[in-house]
Each structure stands twice: as C-alpha cells, then as structure tokens.
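A single protein chain has been removed from this complex, and every other one stays in its place.
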Amino acid sequence: MSPLWTFLPLVLALLSVGTPWRFRGLSLFLGMAGLAWGVLGGMGWASGLGAPYLYLLLLGALTLGLAPYLPAYLAHHPREAHLYGFLLPLFLASMAGVALASPGLGFLFLWEGMALLGYFLIALEGPNALAGARAFFLASRLSGAGLYLAFLGHGHVGADWVWAGLLLGFGVKAALFPFHAWLPQAHPVAISPVSALLSGAMTKLGLLGLYQSQYWFGPPPPWVGWVLLLLGLLGAVYALVRGLGEEDLKGALAYSSVENLGLMLAALGAYFLKPMPLLLGAFFLHQVAHALFKGLLFLGAGALEERRISHLGGLFRKAPGLGALALWGMGVGAGLPPGPVFLAEWQLYQGFLQGPFLMPLAAGALALVGALALYFYVRLYGLAFLGLPRGEVALHWTQGMRLSLGVLAGLLLLLALVPGLVLDPLGVPTYPNWLLLILLGVLAGVFYRGLLRMPMRAYGTWDCGFQPLTPRMQPNGLGFAEPALRLFPFLRLQVGEHPRLEEPLAEVYPGVGRIYARLAAWVQTLQSGSLHLYLLLQLLTLVVVLGVVLL
Amino acid sequence: MALLNTLVLAILATGFLMVSRRSLDAIIRLYALQNILLALVSFGLAGGELHFVLAGLALFAVKGVLIPWYLFWLIDRLEVSHEVEGYLSVSLSLLLAGLLTALAFRVGKAFVLPEAPLPQGVPVALSLVLLGILSMVSRKKAISQVLGFLALENGVFLMALSESHGLPLFVELGVALDAFAAVFLAGILIFRIKGEMGHVDTARMRSLRG
Amino acid sequence: MLYLLVLLPLVVFLARKEAGRLVRLSVLVPLFSFLLAPFLLGTAAGPFRLDGVGLFYLLLTDLIYALVALFARGYFARAEAWRFYWAGALFLASAHGAYLAHNLGMLWVFVEGSTLASALLVYHKGGARPLEATWKYLMLGSVGIAMGLIGVILVYALVGGATLDWGEVRSLVGEADPEGLKVAFALLLVGFGTKVGLFPLQAWLPDAHAEAPGPASALLSGTLLNVAFYALLRYAAIMQAAGLFAFASSLLLTFGLLTLLFAALFLFGQKEYKRLLAYSSMEHMGLAVFALGLGLPWLALYHTLAHSLAKTLAFLGASGILSLTHAKEVGRVGGLVFHVPALGIPYVLALAALGGLPPFPLFFAEFKAVEAAMRWPGLAGLYLLGLGMAFAGLLSPMAQMGFGRGKPLRGQGLDLWILWLLLGILVILGVFPGVEVFKELEVVLWRK
C-alpha cells in the first residue's frame, strides 16, 4: 500500500482547475485528498510507522477543513483565482512529499519547491504582500542552505556542524527564536486559506524534520537539546508579548503560531535531553491540535474584510456562528482545560518537572507562557467579537465557510474527547479528559437554561451616571495590552498622541540588509565605466596570475 | 645570429618609441617600421623553407602596408587633432615602460622553452605585449588604443616567431585576418563615435556604470 | 561536408534585406544544421572534426538561435531587422566554426571571429550607449584574446611545433615540461576568461548585454559565453591529460568562486533588469567554471546547457517586457503576472530558475556541485554563501516585476509561445536530468 496513491486526487484537482464549475471540482478533490491522507496517516500512525504518518494525518485533517472553504473564499476574491486553484494542490503535494521523503536530493527538491510555491501563493495576494513574501522566501532559502550543509556535509563535517545545519535548516522553518521574524511578516499578508496552510502545516515540517533527524543522523549532542529548550521558551514568551502589541488580527495569530511552535521546540529539546514518552506525547498532540485550531482561526479571520483589531468589535452579534466557533478555537488555543492544547501542556509540565539538571525551572517559564496566552486570547477575542462595534466591518460568512470551520471545530472536539488517537501509539496515560468536558458542558448548559428562565430586564451598561457610553470608550488593541507591554524589557511602547510599539529586534534584520547593500554598492563602484580602469584590471589580473604560477 | 640580435633590439627600440611619441602619424610610421623589422626577423629565421618566407611576406603585406595605410586614411577623414592625449606625461610613461620591460625580461626567462629557435626574442616579445597594454591603458584617444592593440599583436607575433618559427600558415593568416577585421571594425566604430559624440576621447565615454 | 556546415549560415545573406525571407531563412538554417549535424559525428575535413562535445554545443546553439530568430520577428521593426539577422548569421557561422575546429589555432581564430560578429550584434543600429558598449567590448575582448593567443603559441611550442590538432596535442602533452604548461594554462585561462566573464575581467559583459537589443542579448548570453567556455573545456582536458589537473582545478576553483561572490554583490540592488540578467550570466559562468574545477566536466556541460536555456528564456522575456513597456528600470515595470500572465509567468519562473529553484535544472546542478565541493567544507560554505547572496539579489526584482505595482498593459504582437516552450524544456530537464548522456560526453573529454 504505497502512499503514492494518496496524491491521485491532487492530480484530479489540478485537472479540475480548468473546468468553469466555480471550483466545486477543486474543493471536492481536495476533500478527497484530505480524507485519503487522514486515513493513511491515521492507520500508519496507529500501527507505529512513525512521525511522517502523523504529519499526513495532520495535513489531511487541515485539507479536509480547507476544502469547502476555498470555493466560498475564492468567490469574492476572483482575482488570480485560477492561479490559486492551480498552485494550492501542488503546494499540498510538495508538503506531503517532504513528509515522506528521506534526506537527499528528493527531500531538498521538494523542500525548495515548497518554498517557491509558498512564495507565489503569498505574492499573488497583491503588491502589499511583497515584503512578507520576500521575507518568507529569504528565510526558506536560508533554511535550504542549512539543510545543504547538514545533508551533504554528513560524511565530511563533524556531528556538531551537521546538527548546526539541521538547527538552522529546520529551525528557521519552525520559527526558532532568532529566526522567527519572517513568520509574522509572511503569514498575515497571504490570503487566509494560504496562511492557514502555512501556519498549520508547513511550519510542522520543520518540527518533523528535527524529530526525524535523530534517526537520520544519530542522537544529537547535548547542546542541541538545551538550545531548542531555551530558544523555544524564549521565543514563546517573546512572540506572545510582541503579539499583544500587534494591531493586525492575522498578525497576532501569526505571533501565536510562533509561541506554539516555541513550545513544541522546547518539548523536542527536552525529549532530546531526556527521552520520555510524556514529552513525545506533548510534542505530537500539540502539533495536531495547533494545526487544527490555528487553521480554524485563520480561516475565520478570512471571513472578515477589516483586519485591524481596533476597528473590529461586536462581531458575535453579527455572526453568532463565527463567534461561537472562534471562541472554541481561542479557548483551545489559550490552553484551557477541556482543550487538547492543555493536555499537551499538561504532559509538557510533567516532562519538564522530571527533567535533568535545572529543567524544572522551565515549568515556571511554561506557566508564564500559559498566563500570557490567556491574556493574549482574551484580548484577541474580546476586542474582536464582544462589546460595541468600533467600525463598519464587511463580513463574508457564507455556507462554505460555516461548513469548513465546523469540520475543523468538530475535529478539535474529537481530539479533546479522544486524545488516544495521537497518544496511544506512544503509550502515554492521561486523565479522563472526556469526562471533564462532558461534565462542564452539561452543568454549564443546565445553569445557562436555568438563568435564562429567571426574570430579567434589559437596561443600559453601568456608566457611573455620566453621559451614555460610546464605542470609542472601549480600549483599542494597544490600550488593552499596555500594562503587560510595560513589564517586558524587549519592547518599548511610545505613549502619546499616536502610540507606537518599537521592537529593537525588528531593526536587526533590516540593519543587516542595509550593511549588505552598502557593501554591494561599494563593490559596484568597481564597474565605474572607465575603459582604462578595466584594461588596468586586466593587466593586473595577468600579472597576479603569472606571479602565482611562476612563484 | 648577431644580425637577429640587432633586429630584435631594433624592434624593442621601436616599441619604446611608440609608447613615448606624442603624434599619431609618428606612431603609425613606427608601427610600419616595426612590421618591416618583424618580416626581416621571420626571413632570417625561416632559413630557406618556402612556406615560412611566404607567411612572412603575406604578413608584411597585411600588417606592414594595408593597416598603416588604412589608419592614415582614417585620421584624415576624422579631422581630429593628431595629438595624443594621455593620462601620463612622456617621462612618466617612459619610466613605466622601462619598469615593464625589466619585469618582462625577469619573467621572460620562465617563458623560454628548451628548443626555442630565438631564445632572446621571447622577453622582447613579452615586453612588447606589456608596452602595448600600457599604451592602451594610458591613452585617451580611441585610435591610440587601436595602435596599442596592434603593438600588442606584434608582440604576440614575435613571441610566436621566437618560440616555434611561427604558427602553422593558415592559423597565422587567420590571426592576421582577425587583426585586420578588428582594426577595420574599430575604424567604423570610431567614425560612428565621432559622428555620435563629436569627440573620440574614450575617457569621456563613461555613461554605463554600476 | 563539415565545410558546408560552417558556411551554411551565410545562406541567410541571400535574403538581403527583406524581413520575411530573412526570418524564414534564419530559422530554417539552424534547424537544418540541427538535423544534419548528428550524422556528421566523427567525420573530419581539414582543420575541422566533429566530436561529442562539439556536437552537444552545436545542437544547443542551433536550437537557441532558431528560437531567438523566431522571437525576433515580433520584436524588430521591419526596416531594421536585416541588421540583426546579418550579424546573427555571421555569429552563427563563427560559432559553428569554433565548435567544429579541432585545430587549437583555428579554434582561437573562430572565437575571435565570434567576438567581432557579436560586437556587430551589440552595435545593431548605433546610439551613444550601444556604441560605448561595443567599443569597450571590442577592446577588452581583443586584449583578452591576444593573451589567449600567447597561451596557444606556448602550447604549440611545448609540443615542439609538431601539431596544433587537439587530439595529438592531448597525447603529446604528456612529456611537455610542466612549468611551461602551467604558464600556458594561466594565460589561456585569463584570455578565455575574459570572453567567459570571470571576475576581474568581466567589465564588458553587463554593458554589452544591457545595451544589445533584446534578442541579441539572448544570443550573447545563451551562446557566445558557451563558445569561450568550450575553448576552456578543451584546454582543461589537455591539462588533465598532462596530469596537471590539480594545478588547473585550483585556478578554476579560485576564479569560479571569486566570480560567484562578486557577481552576487553586483547583482544586489541592480536598477536595470537587463544588467541584472547580465550579472546573473556572469554568476552562472563562474558556477560552470567552478564545476569544471571540481573535476566534473559533465556537471559543467549540464550547467552551461541549463544556464543557456534559462538565460535565453529570461532575456526573451526581458525583451518582450521592453517592447511592451519601453521601460528599462525594474521599478517602472510591475505586476506582470497580474496584467499579462502569458509573459509574466514564464519571466518570473525564468528568474526563479536562475535563482536555482527546484523544478528547474540549475537546482540539480548546484546540488551536485555542493555535494562534490564538500571535500573542502570551507569551500562548500563559501559556495552556499555565494548562492544565497546571488538569490537575494535576484529576489527583489523578481518580486517587483512579477507582483509589484505597475500600470496594466496588453501583450500583443509577440510569439509568447516560445517562452512557454523553453519553460517546458527547462522543467523536463530539471525533473529528468539524464546524467548518463553527460557522462558519455565526459569520456570524450576526460582521459581516465
């Protein structure tokens, strides 16, 4: 049962792009492909064939969720719809191919091909997506160079160098701390289905690669574990605090991706230091859960035309369905008990506390990340969906989107009820999460119905008796996060007429770019246009080469 | 052998003069003289084999007569001052020429091959090449650059003569033909440059940068 | 028969200045020689002999010339098309001569001939900037080639003045004195290096390619650089036969790496897109020389093939853009993929191919080169750094021209299907590299 037959639906999807059937064919075949990957991945993972099959399960679930979304979304984004219809199946195929490939030419072929397809998918969005697409492409090529060093240098270079290459290669793709800057620039600017795929599926390839490298290149030296652990946690905290100050909704979601990836990297680092099934459970469950809830949130964000948080507000009343699904997504994302992400963090805590040397202190950092995540998602959900609407928001909440988000939410619920899907092959015991979920659900329902039956009277919100409250009185994006931003050293908040958030780290990469540009400009003065200089150069070359040869 | 030595030294002298003279006509005449001397050297070396003599004669005809005549015709048509402006003053260019010749003699020893027919010709040839490049680098006018290139070409031809009695006949002819074609094309270009830009000074042709 | 093959392109002159016939002849002649050449493999006539490597480059040149001539039909106005086709015919004749020449002297003569013919191509119908570019090209090319001639003379002398035939020289060179051979190779490398565009000697390349009319620069980049590289290949084979390849490879590697790094620096922030493509040609020629230095001539052949096809596609695309927008700067052209996808998509994919991205052959070439270069990890590191820098330079123009802000325009009057044909060939070559074919060619060159 070679996994190749799962790519058949993709070929059909490519053929179906031409048909004038308004992309129904595309979504049908993508759905089939998703299902095929899900089934294959599930069976392979259950029979212990290894991590690639779990990735296929994850990719299949995300594609299944994405399939109904596409026709609805592309209907009101008609520009370049056919190009998207052509590139998306290819992009999915390349991701699945990378998961199944072993290191060498084939792996790198698909890896760089994925980077190219990703670049086109982002750049197709329009001129304002260029900066993000450029950052994405540079980061992907940097990771490609790292992989070249690792894969080809395996025989010639020491294990430390190979692992340095792997860390660079897969770390950049999995947003390891210093290399995370490209992700919050690239993912929000793409159209929502693409950013869902990028955040949900592509970043996991970096994690999968790092995990598989221990089989390809032998166990890693200890420093790799510590680097992953420390940078992962540091990246998580940094991303959350920076995300708190982020004005763009999808930008904030991208920062939350960096945070979740940081946690997964920390789990992997801890696993490399002390192999415990608990940590593996945390690593894999978090991946699947993150792919689902991040896909749900990005696709949800796609339904909104306006993306600045300070102009949203009161969406729950305009689209209760979207509000409820987004609440479930953000609840899971914040790591609250009934959700699978909490289950992953719960295992991660225990893994940290039983770790060697000073690893238990990482539990403190994880608690900080948990608290920040809570604050982050309250801000995101509260300002966007609750309170008075701050501005006029055009909403495209159509039937296809409802189905797609419903599928993803359902899968998340399934994962919460039966975490064994991911955890059983690893043999990790968990507390009966389904019991907690059902109990909370039933009791909350009973109380809710009880309160509804009680007599109530509609009246205005409490306003201290002054003039009535206006929507502008609610805090905006930066206002809500202001006290937290004061706490952390790595961000500077300029309060005043136009409050701005300065991020010192964000100046580092453009700075490097400027230095390189100055070097290039200096070299280009060599091409000064004077024929005499060129002839002189020729003479000097001749003299130097002869000198080298004769001496 | 003594005759050959004097001829080679004469060629070196013409090379020096070509670098130092300021007037274009003088340089072209010196170039013609250099070709004559070269032809004599090739006859001296030929030692009676017919095709060497033939090659020498043909080369003399092309480079000795045809090219100088073409250059004279070109200068008249161009109505440009016969003065040679350059970056270096006469004394400085002579000093540099001397330096380059010393370098050529020092390096030339490595170039001499065991059964070279004219061992003392190789360093002179190398110095002619270096002088040719020097004059191209230091001269501003387009024509003087062509002349520098021709001096370079003579140096290469002398190298061929002194290393191995010159290249096979048709290769020699091909080289000469190419040299003439290059000069001919350069002539057309100089005409167009004069027409387009009103001057023939390559130093002011610097619009293609970066 | 080989004389026929050399003189065949001159048939184009029969059509004098009448554009329609010129185009037909200019396409039929290379196609005819494309079909005829394989049958003449191995035959010899006077100084000419056709062996595997010569045939490979001959077929490549004919294919590219036919495509460029066909594309030029839509590009040039009817009146001035004859200048391009005449100069092109001369260039094709000298290229045929170079690939068939088995005598090293004749090889040099034909390479010099191709320089002069391509000078005409660059000059086309004049103007201040093309004039300046042509003059510089002529001067730098001739001086470089003259140094090459000294090298040929030294080789001829080292072999005792017996012969200049490549085959015999290769067998006789075993006993020649190594010091002389090293000096000869150094001179040849500097000589032909100027024609290939290696680092310190590359000043003419961007001017010539940027000022030449669109299809002419495609010819220059696609085929002229290969002529000089072919000569370098021959002399590298001689050095290998003489057992001095270690010395030769160190020189080749140094020049290749220098060219790569400096081309990458030149590429960055380049304002005009044709100069950008010219520097990319310089970079890829550096990569080909580097591959030759690694001792993998089959990889060098593969790299030049892949580069020629990709660069022809890019330059044809660039000339299409120029004819539509009349803007030379990257900043004034934008959103091609949105406004005129038939031209935009192949052009952007061509830039991606030049950046060494997977579905295209240059990725495979660079992968194999890094694999072979890993013997000296520092070298491989520098190589990767150079590739990264070159890609950074290519990225922003690709982004701006492909997807940036630009005024909508209509693509008309150009044969854009040629671009898609070239794109198809590139993808096929990229996915199925067919390494065995190149290994056989290597046997012709490299004596085990």
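Labels for the chains are A, B and C, by order of writing; each one numbers its residues from 1.
Convention: a contact is a pair of C-beta atoms (placed from the backbone, for glycine too) under 8 Å apart; a residue touches a chain by one contact, two chains touch by 3 or more.
Keep this in mind: contacts and distances are computed from a predicted model.
What is the protein name, per UniProt, of the chain that does not appear here: "Tat pathway signal sequence domain protein", "Hydrogenase-4 subunit C", "ABC transporter ATP-binding protein" or "Na+/H+ antiporter subunit C"?
The missing chain's protein name, per its UniProt entry, is "Hydrogenase-4 subunit C".
Specify the shown partners of the omitted chain in the complete complex.
A
Touch as defined at the start, partner being the missing chain; which of A:Leu395, A:Leu440 or A:Ala521 qualifies?
The one listed residue touching the chain not shown is A:Leu440.
Among the options A:Gln474, A:Gln524 or A:Thr541, which residue touches the chain absent from this view?
Of the listed residues, the one touching the omitted chain is A:Gln474.
One chain is left out of this view; which of A:Gly144, A:Gly262, A:Gly281 or A:Gly323 touches it in the full complex?
Missing-chain contact among the listed residues: A:Gly323.
Could you list which residues of chain A touch the chain missing from the display?
Touching the chain left out of view, chain A contributes residues 314, 316-317, 320, 323, 327, 331, 334-338, 342, 346, 349-350, 353, 358, 360-361, 363-365, 367-368, 370-372, 374-375, 377-379, 381-383, 385-388, 429, 431, 436, 439-440, 443-444, 447-448, 451-452, 454-464, 469, 471, 473-475, 480-484, 486-487.
Here is the rule we use: only the chains that are shown with their structure count from here on.
How far is the middle of chain A from the middle of chain B, if each middle is the mean of its Cα atoms, in Å?
Chain centroid spacing, chain A to chain B, equals 69 Å.
Going through chain C residue by residue, note those that touch at least 2 other chains and give them in order.
Answer for chain C, listing residues that touch two or more other chains: 135-136, 139, 143, 147, 183, 206.
By the touch rule stated above, which residues of chain B touch at least two different other chains?
110, 133, 136, 145, 202, 205, 207-208, 210
Could you pull out which chain B residues touch chain C in their complex?
110-111, 113-116, 129, 133, 136, 142, 145, 149, 152-153, 156, 159-160, 163-165, 167-168, 170-171, 174-175, 177-178, 181-182, 185-186, 189, 192-193, 196-197, 202, 205, 207-208, 210
Spell out the part of chain C that touches chain B in their complex, as residue ranges.
47, 103, 105-106, 108-109, 112-113, 116, 119-120, 123, 126-129, 131-136, 138-139, 142-143, 146-147, 149-150, 152-154, 156-158, 160-161, 164, 177, 179-180, 183, 206-207, 210-211, 270-271, 275
Which residues of chain C touch chain A in the complex?
Within the complex, chain C touches chain A at residues 135-136, 139-140, 143-144, 147, 182-183, 186-187, 189-190, 194, 200-201, 203-204, 206, 251, 262, 265-266, 268-269, 334-335, 337-338, 341, 352, 357-359, 363-364, 367, 370-371, 374-375, 377, 380-381, 384, 387-389, 391-393, 395-396, 399-400, 402-405.
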